[in-house]
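Have a look at this one before I ask anything.
The complex appears here without one of its protein chains, the remainder shown in place.
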Amino acid sequence: MRDLATMTWRAVRAAGATEIALLPIGSQEQHAGHLPMGTDTLLAETVTDAALRRLDGNPSVVRLPCLPFGHSPHHLFAAAVSLSAETLLAVLTDVLDSLTQSGFRRVLIVNGHGGNDEVMRLAVKRFALRADVALAACSYWSLTPPEPGVPGHAGWFETSLMLAAHPELVGSPTPRPPVIPLFDRPPHLGLTVERHGEWARAGGGTDDPTDASAETGQRLLEARIDGLVAAIRAFDEATRESHGKGER
Amino acid sequence: MRDLATMTWRAVRAAGATEIALLPIGSQEQHAGHLPMGTDTLLAETVTDAALRRLDGNPSVVRLPCLPFGHSPHHLFAAAVSLSAETLLAVLTDVLDSLTQSGFRRVLIVNGHGGNDEVMRLAVKRFALRADVALAACSYWSLTPPEPGVPGHAGWFETSLMLAAHPELVGSPTPRPPVIPLFDRPPHLGLTVERHGEWARAGGGTDDPTDASAETGQRLLEARIDGLVAAIRAFDEATRESHGKGER
Amino acid sequence: MRDLATMTWRAVRAAGATEIALLPIGSQEQHAGHLPMGTDTLLAETVTDAALRRLDGNPSVVRLPCLPFGHSPHHLFAAAVSLSAETLLAVLTDVLDSLTQSGFRRVLIVNGHGGNDEVMRLAVKRFALRADVALAACSYWSLTPPEPGVPGHAGWFETSLMLAAHPELVGSPTPRPPVIPLFDRPPHLGLTVERHGEWARAGGGTDDPTDASAETGQRLLEARIDGLVAAIRAFDEATRESHGKGER
Amino acid sequence: MRDLATMTWRAVRAAGATEIALLPIGSQEQHAGHLPMGTDTLLAETVTDAALRRLDGNPSVVRLPCLPFGHSPHHLFAAAVSLSAETLLAVLTDVLDSLTQSGFRRVLIVNGHGGNDEVMRLAVKRFALRADVALAACSYWSLTPPEPGVPGHAGWFETSLMLAAHPELVGSPTPRPPVIPLFDRPPHLGLTVERHGEWARAGGGTDDPTDASAETGQRLLEARIDGLVAAIRAFDEATRESHGKGER
Amino acid sequence: MRDLATMTWRAVRAAGATEIALLPIGSQEQHAGHLPMGTDTLLAETVTDAALRRLDGNPSVVRLPCLPFGHSPHHLFAAAVSLSAETLLAVLTDVLDSLTQSGFRRVLIVNGHGGNDEVMRLAVKRFALRADVALAACSYWSLTPPEPGVPGHAGWFETSLMLAAHPELVGSPTPRPPVIPLFDRPPHLGLTVERHGEWARAGGGTDDPTDASAETGQRLLEARIDGLVAAIRAFDEATRESHGKGER
Partner (left out) sequence: MRDLATMTWRAVRAAGATEIALLPIGSQEQHAGHLPMGTDTLLAETVTDAALRRLDGNPSVVRLPCLPFGHSPHHLFAAAVSLSAETLLAVLTDVLDSLTQSGFRRVLIVNGHGGNDEVMRLAVKRFALRADVALAACSYWSLTPPEPGVPGHAGWFETSLMLAAHPELVGSPTPRPPVIPLFDRPPHLGLTVERHGEWARAGGGTDDPTDASAETGQRLLEARIDGLVAAIRAFDEATRESHGKGER
């Protein structure tokens, strides 16, 4: 595993021509009463680092330090360290621009927080029009077939993963109100619905974490790590030859 | 059907307390050699207006003029009238803010262009944190179970719909290059991939429109109109009582 | 009449070298108790489309879809769908930039709302410095010698035009307060004066619409249509040869 | 004459309740071969200071330091110190906001450069919606009935004024190309036309300064000073009672 | 002394290749009960103009009009005309960009207000990356070895300088509260500390002006003028040969 923070600039420049730069992004935000603020950051890093170890340099990937803050304005009713959508878009664009100026042609963003999703995809789509690059982005839970309750927020899925990856940071779930938040289960397929105050009404979580377990978490985690390993290989194969061939 | 443009301001204010405001948004952008620039706008309006006629005021909806321009920088290699992501986000935010200041508490955006998706969802999520409102957003093709090739761009799906809705505007498809664009069929599940120059390489479309037909288009259109009718009813029911109950 | 929304991108590109692109812009805003929210949009489109029919392709003009929203923050005390000055400037700049990238060298904006005037002119002046283009802009009521009471807001002029163009949308004028708004009749020649709350004090209009009539409206409308016909011909003649000759 | 720069903050606060704050704005930009870069600033200050002397405190006006830079991107082909439209709008908005926070309720902007016009009016219109103030703006040449050739740029009008006010700064006019710039004499009434490169083609001026004279300049200057005296009195009378009565 | 405002554009262009452009910047802000709002502007101009007279064209410097407004949000609790940090950064960047487009390769900013310091340095650092220029910036009080109480705000230092330079504008100091503001004397070396409301608690000044005198002021002023003379010569020598040699 190659860590950009520990490489000299000449090593970084040399890597740019053929290697993939990987940026993990997370969040610091309320995760109900039993999970830590940094849950999304911790899980994005856990999945990323395990995948990079399994890849073992094949393909070679330069890992950037994780951006520990994401777009979490909906969690400020409780506690969060949140970047606005404009700020996060600017950060990602500046990072992509810097990497390109430093010689990289292929970049992958691995996301740990649902609220970063739209901004991350906007950043990638926009930057690929500006420079001759191949860019990829994913949320770590999306690389396997969809399952009910995945990812949710501070519920069964995330609690299980944290029990597997960081059990010392998981507290006892507190009871949550019997509210099904509208944004999480919209009243019709394909509809995005956002109602003021919904996160507070739902007690900061989307579903009941009671059934979470470390065993389930280990299984769910393994699948995501495998998914990221496969996704990186697939991105590498699809873009290894073609980058540098774009027209204007 | 109630059209905001033809109502007086007192009628608009009176509607705001209980009715839903609906904003269609589209685009002007290349749609290969056989479909018109305004395809996405035309289809968003076709689906919206048919759905509103079927609803027949139950629930009552105030329809805004369609925003005819969307976020289409990836089509400027050929021709487009495109708003940047920042501009489109500002437009949608200004519209939501105006509607709220004018008395509305429930707004639905109906989108006809895939490239607007992230910005539309960001706008809705962000504004619902700022004001005590219930907001919804959808792309017209997403309100029914997913099908292969839906929506694509200038391919089988859109060509069929246009043959059903505006046959006089559909030309003969020109042959397209045998390129499968990476953004449309990413190399791994859950991966967003954007490669510089890909739209030009793919000839401006995602799939072959040869098999498109008016009959297919009529069937696909009906399903979307029914989907929008059901989605508006569901949004109305889910939010009729609750708006105005949000906490800060 | 050629409508960009119904043209293929190749037709658009082919038109760009010699034809003029025309963008109508309007507003959605209170027009006192008797005129509809979309009055400015409707009148800009009425004048534009009649002028284009009379020109009959000589010179050839590609008409864009109308931007139905304008800069109307002063009408939000009642009801409006308003873009901020920054947003409208961004929209117009993005449209001009898109048209230039799509091959046009001559663009005309036809405006229906006084509040758009400064932003429209800024957009045109600024963009002509950035690209080798010839740009024009006008408000539809300014193309004929000045008359007292023209255009005003929701008064004699606009009510007459709407009685001629869209009589079914005109209600009975409600009495207005005997306030002469300061912004409309400034206390000294050449002075722009804006006082907080003035629009509400003036009841949303500038002058008494009682004397409006369809006959007057038809006369006023004809003069503006003729004015726009003449203006388009004059712009075409003045710039037909010269565009493409600019130096940097 | 009261000069904000030489007053203590308590004197400024005390003035705010009843006095008018006056901000002159100018530019630094090419004025052909015979007039100095600061022509617009010098003339705005000349007219302002003469008018304030004639008013002699009746009404009382607090004069701010002149903003010496304006919006002059069209003069950068030769030489200018120009603020972008966004920057100038931000400066004027910050100044209006500061004056309001410091206690003023009435502000007048006196402009010396045509290119500042749209931004100045936008700033005034927008700020009057945000705060309970009465704002006025004018360009010094607009306060008298229109005359042909007024103001132009570096031509008969400005050269005459400078010969009267600052003869030591006026050089010999150089011959100008026989180009009638399109922006200055648009091909149709009411049309704003901007063509790339036009200022350079016209040699940086709009008309021939040969007939300019100090006598003419003195007459033209007197009329503008009288105009500003009358405009300040009229603004004072129109707003003396009403400010503070606005509703939100 | 060469004043940009009184030069023609051709003289400005001719100067650009070898001469240094100098921009003084100041502020309008409360200076306790005895000093005028424009203190910082007046002192920046006093020091600058005396230094330029002493240099007597060796090296040759083109002096721009002073920017009379700075970044003073912390003084709005009393009275100020303040630009936000973003606005001031935009103004300085626009000025640097204009000067470069007008032919200058070397620019010096002379600042009179501590609150402008960070923005001034950001502007200079950023612009030097964009264009092949050599830029310098200083605050007039920093060009001599540090002394206790220099510069402070409205205390011994500034009062002494004003007694020397503009005695007619200096009033009797009013007693100030015995508060030592945290921002001025931070609790630990190297710590920037800002506490809400501190300026108001400290009565708008940092230290007692009682001991100020014109004699002291003259001495302090002379040292700063000599400092600026030496600094301009040093900047000229350090950059006379090298500008134009930068690589990208």
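For clarity, chains are labelled A, B, C, D and E in written order, and residue numbers in each chain start from 1.
Convention: a residue touches a chain if its C-beta (ideal position, glycine included) is under 8 Å from a C-beta of that chain, and two chains touch if they have at least 3 such contacts.
Computed from a prediction, not measured in an experiment: that's the story for all the values here.
Screening E:99, E:124, E:212 or E:225 against the full complex identifies E:124 as the residue touching the chain left out.
Interface residues of chain E with the unshown chain, by the touch rule above, are 73-74, 85-86, 89, 115, 118-122, 124-129, 131-139, 142-145, 182, 186-198, 200-201, 227, 230-231, 234-235, 237-239, 242-243, 245-248.
In the full complex, chain A makes contact with the omitted chain through residues 3-10, 12-13, 28-31, 33-38, 41-42, 64-69, 75-76, 78-84, 86-87, 90-91, 94-95, 98-99, 101-103, 169, 171, 204.
Basically, only the chains that are shown with their structure count from here on.
If chain D is left out, touch-linked groups of the remaining chains read A, B, C | E. Same interface as D-E, judged by over half of the contact pairs sharing residue numbers, among the pairs A-B, C-D or B-C: B-C. In the contact between chain A and chain B, the residue numbers used by both copies make up over half of all numbers at that interface. Centre-to-centre separation of chain B and chain C, using mean CA positions: 27 Å. Chain centres here are Cα averages; for chain A and chain C they lie 47 Å apart.
Contacts with at least two other chains are made by no residue of chain E.
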